[in-house]
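Up next is subunit A:
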Amino acid sequence: REQIQVSGSSTVLPYATIVAEAFGENTDFPTPVVESGGSSAGLKKFCEGVGENTTDIANASRAIKDSEIEACKANGVTDIMEVRIGYDGIVFASDIAGNDFQFTPADWFNALAAEVVKDGKVVANPHTKWSEIRADLPEQEILAFVPGTKHGTREVFEEKVIAAGCEESGAAEVFKAEKGEDEAESACMALRTDGKSIDIDGDYTETLARIQSAKNGIGIFGLSFYENNTDKLKVATIAGVQPSTESIASGEYPVSRPLFFYVKKQHIGTIPGLKEFTEFFVSDELAGAEGPLAAYGLVADPELAATQAAVADEKTMATAQ
Partner candidate 1 sequence: MNDMRILERAVEQTEIKISARDVQVWYGDKHAIKDVDVDLLDKTVTAFIGPSGCGKSTFLRCLNRMNDTIDISRVEGKITLDGEDIYDKRVDPVQLRARVGMVFQKPNPFPKSIYDNVAYGPRIHGLARSRAELDEIVEKSLRGAALWNEVKDRLNDPGTGLSGGQQQRLCIARAVATQPEVLLMDEPCSALDPIATSQVEELIDQLRAEFSVVIVTHSMQQAARVSQKTAFFHLGNLVEYGNTDDIFTNPRDPRTESYISGRIG
Partner candidate 2 sequence: MPASWTLLIVLALAGAGYFVTRARVIAQAGGDVRRLHSRPSYHGWNAALLTALPALFLIAIWRFVQPAANVTPVAILALVLAAAGLGLALMRSAPGFRARNAVEATVKGLLILCSSIAILTTAGIVFSMLFETGQFFRQYPWHDFFFGTTWSPRFGGGSQLGILPLLWGTLYISLIALAVSVPIGLFAAIYMSEYATPRLRGVAKPMIEVLAGIPTIVYGLFALITVGPMLRDWFAQPLGLGSSGSSVMTAGLVMGIMLIPFVSSLSDDIINAVPQSLRDGALGLGSTQSETVRKVVLPAALPGIVGAVLLAASRAIGETMIVVLGAGAAARMDLNPFEAMTTITVKIVSQLTGDNDFAAPETLVAFALGLTLFVITLGLNIVALYVVRKYREQYE
């Protein structure tokens, strides 16, 4: 096999293709083949074994799980290099012609949770308008397009927005008191199913299309997607912070997640250009704050230098641990 095979997350896909394209243009190696199919499928293929017909790199919008490392090991994939390429910001946006929103996580919890606390009591979520939650929010039907349960973004949304909002609003305390520790946690993250919160199993383009056919909807997007569609979408602030690569990199904007790729070290040397590609990916010219990836919406990793060093040393996860 001549070309590098990359598989995995569709969130990382755009960045990986930008890099692959540049790699193909600027080196004598063929352009790597970048598949998309989700982090899970990508890692699964990655862990299928070692050899020509297995992939070399798996993109993931989350860290690899221990169970997955085990599965990898069982198939002989023992030396895995973990590379963090940066962060993906998650933003709330609505139709450009609609109202402006300034949210707090608590607003989202109160809008979308299955059960909320009203006057100290746990009740099924009664809210139908944003203004019912907080008077200074616009009087607009609650309609949210949240990523479906297949998306990694959903996990981030549940943890960093809904669960955080649960704490922030004090509902967590009440839940704990009423249901106990374990139940409370899942009660905090359970979303309502009465059609106010709509799961999107497709991707951001679908969310965008849905907002265009239901103008009062608010969607959850990746930062890069929003940045490419600023003429159609209006972004909301969270806790008063406007999302941008800078505010996310600095940690001011709370909702983001790291993006990774995993390299099969056992293929370095047998697959031409694998090491070079990995280094190329994390080089300052590409993954740096001024590089094309950042221009496209990737939040550059402040610790990029450490990553570069680790890649140069071919540090595997085992050696790192």
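Selection rule: all candidates are chains of the complex that A comes from, given by their letters.
By definition in this document, contacts are C-beta pairs under 8 Å (C-beta built on N, C-alpha and C of every residue); 3 or more make two chains touch, one makes a residue touch a chain; residues count from 1.
Predicted model, so just to flag it, every value in this text is computed and none were measured.
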item: Selected partner (touches subunit A in the complex), from 1 or 2; value: 2
item: Residues of subunit A touching candidate 2 in the complex; value: 9, 11, 37-41, 43-44, 47, 60-62, 65, 67-68, 70-71, 148-152, 154-155, 158, 186, 189-190, 193, 195, 198-202, 206, 209-210, 212-214
